[in-house]
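Here the complex is missing one protein chain, while the rest keep their positions.
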Amino acid sequence: MLYPNPQNQHPKISETAWISENAVIVGDVTIGENVYVAHNVIIRADEPGSSIVIGNNCNVQDAVIIHGLGGSKVDVKDNTSLAHGCIVHGPCTIGKGCFVGFGAVVFDCKIGENVVILHNSTVRAVNIPSCKVVDDGQVITKQKLVEELDDICLNLEKFKTSVVDANLELVEGYCRLTQGADCE
Amino acid sequence: MLYPNPQNQHPKISETAWISENAVIVGDVTIGENVYVAHNVIIRADEPGSSIVIGNNCNVQDAVIIHGLGGSKVDVKDNTSLAHGCIVHGPCTIGKGCFVGFGAVVFDCKIGENVVILHNSTVRAVNIPSCKVVDDGQVITKQKLVEELDDICLNLEKFKTSVVDANLELVEGYCRLTQGADCE
Partner (left out) sequence: MLYPNPQNQHPKISETAWISENAVIVGDVTIGENVYVAHNVIIRADEPGSSIVIGNNCNVQDAVIIHGLGGSKVDVKDNTSLAHGCIVHGPCTIGKGCFVGFGAVVFDCKIGENVVILHNSTVRAVNIPSCKVVDDGQVITKQKLVEELDDICLNLEKFKTSVVDANLELVEGYCRLTQGADCE
């Protein structure tokens, strides 16, 4: 379901994205190519001056919530996975190839590339450089805590890529299911 | 979507509230003036003898869940914000001007006025006096832990008020969008 916001701005969505009919997308939202937006996702840019951009090949899994404060931007770069039930709130930039885990909260942050933020963790008001890992349930709300984070290991790199690939297959699979041979 | 519960009780909703067509409200639920109920919210009073009251000028943000045990009441007082994805479960009283953060769980509690409960925290089986702050990810399930909570600082007071105001603007903005000049 696509809705305008009170400023009468409408979502702009790539034709190659797969959007569940149960997802709710509101206002100044731009969604790139081959993005998978699962069921009950909410992507809502409706406070004055807020906007949300989701890059190419991202997946936004079930019941994820993306919203932003007035005047803020949420910018999620290519090949990033936002996993089931996580909350990403602007102002927020998330770099390429990141993974945000189940139920994690990310708010008022700059996140580098290839960062893995694990399940039920909370990341707020910090900048996280590229290739770091936030553990399950960890709370990172002070910049000095960021220094203690581990670098990403090869094992997680493989996991991260497999999530992106599995969701790109879903985009293709659901397209074929409904559009058959017309689906590229 | 409004539904009766098995006792055939129906929600009672102020005409000045804005309720997303994707919200689910069931049974003995009362919603006050200028309340904003966002997308995919569930407010469900259907166990025997349970009821839910949301006071004036509250906002119930995306995918919040409010439910109660049989015979229990959820009572959320005026000007309180229930932020994205939090869960409030009865028995539970939340005083005026509180903020419950993203993904927080509040169950079997009495919460005073102007309390700030931050993101992904868990508050259960305790009473929290007015003007306290529960930190991100904190777990407060024993009354003695409540004594160690900080008092709210002026900074959070401003944040709290800005959330309420932003959502009151949304109530007005969405009303104007759909009803134009008929919207007061």
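By written order: A and B. Residues from 1 in each chain.
Simple rule for what comes next: contacts are C-beta pairs under 8 Å (C-beta built on N, C-alpha and C of every residue); 3 or more make two chains touch, one makes a residue touch a chain.
Since this is a predicted model, take the numbers as computed values, not measurements.
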Among B:31, B:82, B:105 or B:118, residue touching the chain not depicted: B:105
For chain B, the residues touching the chain missing from this view: 1, 4-8, 24, 26, 40, 42, 44, 46-48, 63, 65, 67, 69-70, 85, 87, 89, 103, 105, 107, 120-122, 124, 137, 139, 141
Positions on chain A where the hidden chain makes contact: 20, 22, 38-40, 61-63, 84-85, 101-103, 119-120, 135-137, 166, 169-170, 172-174, 176-177
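As a convention for this text, only the chains that are shown with their structure count from here on.
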Distance between the centres, which are taken as Cα means, of chain B and chain A, whole angstrom: 26
